[in-house]
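Note that one protein chain is taken out, while the other chains of the complex remain in position.
On to chain A.
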């Protein structure tokens, strides 16, 4: 991939596609200047806060909708409408409503919540009544019901949505920052674009990709590997009826 990148640079020149070395030199300069750390802090805060709000709202609403038919009847169409609205439209609306950093946080939350909602709804609807009956027969206390029976099942269903939306929250946050000018990596990209500094723009892209790879390897893979063994049975059970 690096070779292809370098070949593109040779073919089209630095303005269209700066070389690998040129980009990493720029990245080093940005890190030394402290730009990257500040932007990372801002984007991390925006993305994680928006994602956490989305998880809390999505799980609560999805859980209620999964449990109660009337709530599902009301919330499911709302979720589909929200899912159909592009993130870019939310950003423009949020800028008008809130402005600044809160527009970014709101956009992340509203763009990711419908996916969490759908996963939580499905998780609650597919709860295994037999396992709950078994747990009640052994007088499992409420804490054990949550940590041993309902919690792991919910996590199995929620995990793909949580992983996807966590990555998505970064991308949406950067996009919203680019338009709102409220700091963060998106703001850095906007500044690079204004200066037509393609090397700096690519340096920011490298930062984003690096963060997503670290996130996937350090956090998500650990959970995924832990769940892998017993999820095979879940999947077989679901497919086998």
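Everything below uses one rule, namely that contacts are C-beta pairs under 8 Å (C-beta built on N, C-alpha and C of every residue); 3 or more make two chains touch, one makes a residue touch a chain; residues count from 1.
The rule is short, and it goes like this: contacts and distances are computed from a predicted model.
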According to its UniProt entry, is the unseen chain "Tripartite tricarboxylate transporter TctB family protein", "Acyl carrier protein", "NitT/TauT family transport system ATP-binding protein" or "Proteasome subunit alpha"? "NitT/TauT family transport system ATP-binding protein"
Omitted-chain contact residue, chosen from A:13, A:77, A:99 or A:152: A:152
Across A:34, A:84 or A:141, the one contacting the chain not displayed is A:141
Checked against the full complex, the residue among A:40, A:57, A:71 or A:131 that touches the missing chain is A:131
On chain A, where is the contact patch with the chain that was removed from view? 130-131, 133-141, 144, 148-149, 152-153, 156, 227, 229-230, 232-234, 237
